[in-house]
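Here we show just some of the chains, and they stay where they sit in the whole.
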């Protein structure tokens, strides 16, 4: 699993990049049934930025993975922070209704 | 009434979990007629998380219970705080129109 | 189960009456879990009209009844046709998502 990056074209200022993937799907480890959600990545880059196409392929790896909402959100945050070493990053996952209920998980990273 | 929980998969950071149940129904203690509403739970977990399916069954117990808007909101907050001992929790209940008026109740808990 | 009616105030012309109940709930006979839906009644009255309040109480009787989507739609059509003997009637039931899927059932009656 390699997420490609490219050099941040403007390292003089802090600015905010947001990518929204409304076509995320993983598998519920309890029922084996697919979950569907929207993943939003918001970050302030430092020296490098996440490359959009490789990000897409990174998300595809969850298509057959059994993993809970809370875990997948934290895993994506950990792995993307490691991939591009940003100044700040936030991951929000919003899940389609299961049993009539929708869920949203939000996790943040701030470089100390 | 037992609400199941599971171990928080990431206890190193504070992150926010939201569950929205748009299919909540209880009974008005005054008229005996059903009330319909949406219940939103937002919390920052500590050691454990609320399990989604048992949460759904917990809400079903209100289906025949006579209870006012203001009371049901505080009862849910008290019981869910007790169930998972979160760092913070907020309950919002939004009710369908009665007599032409809609109502919303919002209550918060913050561990001191 | 008695649905009250009142005399049609204008029997000289055909006109159309629609009532929409977005707070309908019954029970799935398979899982025992509640179903939530919107019931729409559209009809052309003949000599009598359906009284709105008694219609509301009529719908409440389904709150604890185990019955499939397809059956409940046809049962409501049969019983309301019997209650007010309209020239035409249509029942549409629209159901909240179960297993990620929403359903709609539509049934018509036309006096021959």
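Couple of notes before you dig in:
The chains carry the letters A, B and C, assigned in the order they are written, with residues numbered from 1 in each.
Keep in mind that, in the parts below, a residue touches a chain if its C-beta (ideal position, glycine included) is under 8 Å from a C-beta of that chain, and two chains touch if they have at least 3 such contacts.
Please read all numbers here as calculations on a predicted model, not as lab measurements.
Shown are 3 identical chains; the number of copies across the whole complex in this structure file is 10.
By our rule, only the chains that are shown with their structure count from here on.
Each chain gets a centre from the mean of its Cα atoms; for chain A and chain C, those two points are 45 Å apart.
Separating the centre of chain A from that of chain B, both taken as means of CA atoms, is a distance of 28 Å. Per-chain Cα centroids separate chain B from chain C by 31 Å.
Along chain A, residues 98, 100 each make contact with two or more other chains.
Listed in rising order, the residues of chain C touching chain A in the complex are 36, 96-98, 100. Residues of chain B that touch chain A in their complex: 6, 8-10, 13, 15-23, 45, 49, 52-53, 55-56. Every residue of chain B that touches chain C in the complex is listed here, in rising order: 22-23, 25, 33-34, 36, 60, 63, 96.
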